[in-house]
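Omission of a single protein chain aside, the complex is shown with its protein chains in their original locations.
Coming up: chain A.
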Amino acid sequence: MAGSQWELPPELCCRPMAFVALTGLDVVYNAVHRAIWDSFCANRRADRVPISFKVLPGDHEYPKCRTKRTSYEWYIPKGILKTGWMNKHLNLVPALVVLFYELDWDDPQWKEKQSECATKVEIVRTSLQSRNTKVAVVLIQKKTPLPPGEDLVASERASALCNACDLSGKSLFVLPHTDHLVGYIIRLENAFYEHAQTYYYTEIRRVKSHKEFLNKTTHQLLFVRHQFKIAFFSELKQDTQNALKYYKTAYSLIHELRAHETNMLEIKTMAGFINYKICRLCFQHNTPLDAIAQFRKHIDLCKKKIGSAELAFEHAAWMSKQFQSFGELFDEAIKLGLTAIQTQNPGFYYQQAACYSQDRKQLAQQLCQSGTSYPSPDPLDTQSGVLDFYGQRPWRQGHQSIDPPDAEKEKTGILALQIKERGVPHSELIIALLSNAVAQFKKYKCPRMKSHLMVQMGEEYYHAKDYTKALKLLDYVMCDYRTERWWGLLTAILTTALRCAYLMASVKDYIIYCMELLGRASTLKEGQKSRIEKNLIKVLMNEVPDAEPECDPSSVSSARSLWNDRMALAGLNEFTIEVQDYIPFIQCKAKFHSPSFHVDQPIQLQVFLRADCPHPVTFNKLAVSLSNQEYNQWCVVESSGQESMSLLPGKTKCYNFSFVAKTEDVGKKIEVSHVMLGSVRGRCVFLSWRGAGGDAASTHEALQASRSSRRWGRGIEMRQELDWDSLTVQQSTMIISRVPKISVQLSHQPPALNNEMYCICLTIQSQEESVAKDVKLTAGLKPGQDATLGQTTHVTLDGSKVCDDTAPALLPDVPLGDLKPGEKLERCVCVRCVSTGSRVFLFHVAYSIDTSVEGQQIVCKCHKDETVTIETVVPFEVSVKFVSTKFEPLERIAVDIPFLLMTDILSSSPWPLLLASSSLQLLTMTSNTPQLQSQLQEVVLQTGECASECFCLRCPPLTSSINTVATGQYLISWKRYSATADSPLIQTTITLPHIMLETVPLYIHADLPSFGRVRESLPVRYHIENRTALVQEVEMAVEPSDAFMFSGLKQVRLRILPGSEQQILYNYYPLMAGYQTLPQLNISLPRCPTTNSHTLRRFLPHRIFVKPQGRQLDDASIAAA
């Protein structure tokens, strides 16, 4: 392959390792030897010493050493570095030759074997001649050796062997062939490694020693050569720091060489080699910045060293290779853990390499035109088939003077190179480099760089005539440039793509690219657009288009025949092109007149078309597909026969469609799913816009138009001309039901009262011109409110009785019959709200009606909704209290002693309430009065008024010892005062509170008149009842009082049997008028000390009203009156 001329030699690119030759091993037939050899070469990981081993026969001929030069005085070097040198020291001249020999210390034939071994060593020595290569002997033994010093025979025989073989003791090794082979081998190779290092050290010293013989005028090449050699030996010695130092010296020396056309290639080649080594070592030392700096320096120094102008492509090839190999080194370092960044990654070097390869291609195309036949004899042939020195011309090897020795030879040589260059697959090289770069840029987040390189790849494929691949790549990136709106670049890519499509005769691609190149995003000049449009029209007419400019003439003629074939095929003539993602030359925007239409209105749809190309465009068919396919038939324009519709450049054309929606579609959306524009002449091409038109660029344009300040400046006079950019697409429309022409009115008296049958009257009046049929009412709680409201709200149509909990919250579809025009209908709905709070009620009146739209009879369903929010409040508040017969509030009730229950009803309703009746349902308690009668019958309560009731009750003695009892319920029947007579009464039940009970041992009460009179006797009888099961002893005393005189027992002590009663009578004689405290009765129970006089006195009246003494009415005065 011709490109390989520029490849770096493998011996340069590998990591130099000490070369050690192993002899005396029979790895084919001897299993023991085989095992030894395998241990040497298997598992050579990084922790093993860097040695490359080779098995050689004992009598192997090593490269001969040239006789040492004693003087350099007359020596003129022929080149910088011999091509074989690196390989020689890597693979041919060992640093150490190791002779393996099977010999145990106690071998019976020791003498013979010793001399045989010595002979073998001698053979090796001879073949190495004057080289400094070390020789070592390894004895393969069957027995494990004793520790050193213990085996006297061994040490004695070892020194004898060393003497016989002329070896130092350090060069004799023993390898026991036992279990731990690998361990022994590793120890052996470490010893070998030391020997090898010594060898390379002496080699370095040897090369350095030449320096003093050199002079600067004639031996400049040798300075470079020696530094290179020292560096290389240092590398073999694994002394990379020094190697780097010497390579750097070599590099600076090489640029001191006198450069001229004849040796330019040699200098550049060697500079490239040394630069490679330096960069490689810098990366290895983890100093990537040094590597980059060195490479930059190298490029800057060599960029201008073009050399022979006729072979300028060689320079480009070399430059390309420099960048490529640096990129590879960089990439390799990254694989070993180096981190690269976006702006400094191998991609840039691959890209630059590709760039130079492109230059190379161009230069080759310019320079390699002449010369048809390859010169003979081949000037590039050398006797050995290879060059002696790197970078020299085969026809004048070793020649170092400024002018070429033979001008004629030089000419044929250059010609041969030029002709050879013609055969180089440049595009392939460029594409390979570009794709390397693409991979790198992808990794380092450079999408645009990646796209750019892909464009270059596409272009290169185009040049290489691989149009399919070119189009694939270009198509892929076009989209990126389109979304980023870089029209200039998009146009350039499209132009290349169009050429590819033309040369491939790919009709559909050709049409697509033409379309976009004619579109508004294209930056082409008017003239070019015009030419493209003419071509497009030709293709549409099924004719062969004209060739694209700048196409290779030979490709054009083959393309033309391809087109002719294509045209002949009739079958492939129909295309549908989805233009949504392009920026085609025809713009389309579809628009419903309104975002919603009533079902009794015709739906109006407009399609706007506009051509951006320089010449008018004609088409035959415009069709809109809608989400409901049934409407599609109404949205087609098709020109009949020869006349076709046309679009003028820059003018907007509008097509109107109108159709009637189906009544089933009420509540549904109609969407434009496609707009198709077709031309059916010769070739059938449909442009199809997904959705309602618009393309890759229109969103942005619409946004810009909406921001534009210019829009405001345009007055009404501009209205005639539609502003295309501010036209907005309306892709879908909603079909909504017809506007109802009925009125629904509600009358009611809010707020609703808790539990009442709240009446809402509905008045429906028709304003339709024909009969409204199937009028249906849905009334009740509007769905979607709090879920608990549904359970606490009941709706019924029957207002005559209180509905129960089974009544629903929403009454659906109550049929109301038909409604004639102007007719009025009333309906009452009763609502019972069990809980307070606000509720939203819905009244939905639906009906159907016959109507006509554009002559079509349709049945429309209409409905009218009314909602009302109603607050529910409590009608009244009831409070209950227990009091004693003295109207003192009670905390506990004494068993079997009468008390009072008092109820207060406070109206909180804004409307007057009629309390029909009230009643008590007693539990435990009994009434103290013969019959309980409501005191509230037919009472009317206004807002804020209060009605009270009082009941005298008694708690019968209880057997159980419960001290809290339920008292029962209080029932109130009521309704609104304004309600009609037949409206039902509402029962409200109030649960009476629980009350605590107590028992009293002694019940003392008194019989006394309701009032007394001054100086009139007032008899009071005290009843003392024993409520216990014991005989009670009672002490009683009456305290004196200022207001009363009295007669009776002042102090008494009596006994009362269980369950019986004693009576004591006093006669009080009031002395003062007004409220007077009665004489206090002191009672004590000596047997029951816990009850004091105070608790016993509780039931006794405290005071009494004493009337003043009336004037004595004598009979005379009566008579006078």
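The rule is short, and it goes like this: a contact is a pair of C-beta atoms (placed from the backbone, for glycine too) under 8 Å apart; a residue touches a chain by one contact, two chains touch by 3 or more; residues count from 1.
Rule of thumb we're sticking to: contacts and distances are computed from a predicted model.
Visitor: Missing chain's UniProt protein name, "U3 small nucleolar RNA-associated protein 14 homolog A", "Ultraviolet-B receptor UVR8", "Molybdopterin synthase catalytic subunit" or "Trafficking protein particle complex subunit 2-like protein"?
Guide: "Trafficking protein particle complex subunit 2-like protein"
Visitor: Pick out which of A:45, A:216, A:258 or A:707 touches the chain that's been left out of the picture.
Guide: Counting the whole complex, the residue in contact with the absent chain is A:707.
Visitor: Which one touches the absent chain: A:128, A:489 or A:789?
Guide: A:489
Visitor: Have a look at A:448, A:801, A:824 or A:1107 and name the one touching the chain we're not showing.
Guide: The single option touching the absent chain is A:448.
Visitor: For chain A, which residues lie in contact with the unshown chain of the complex?
Guide: So the residues of chain A touching the missing chain come out as 342-343, 348, 352, 355, 445-449, 452, 455, 484-486, 488-489, 492, 700, 703-704, 707-710.
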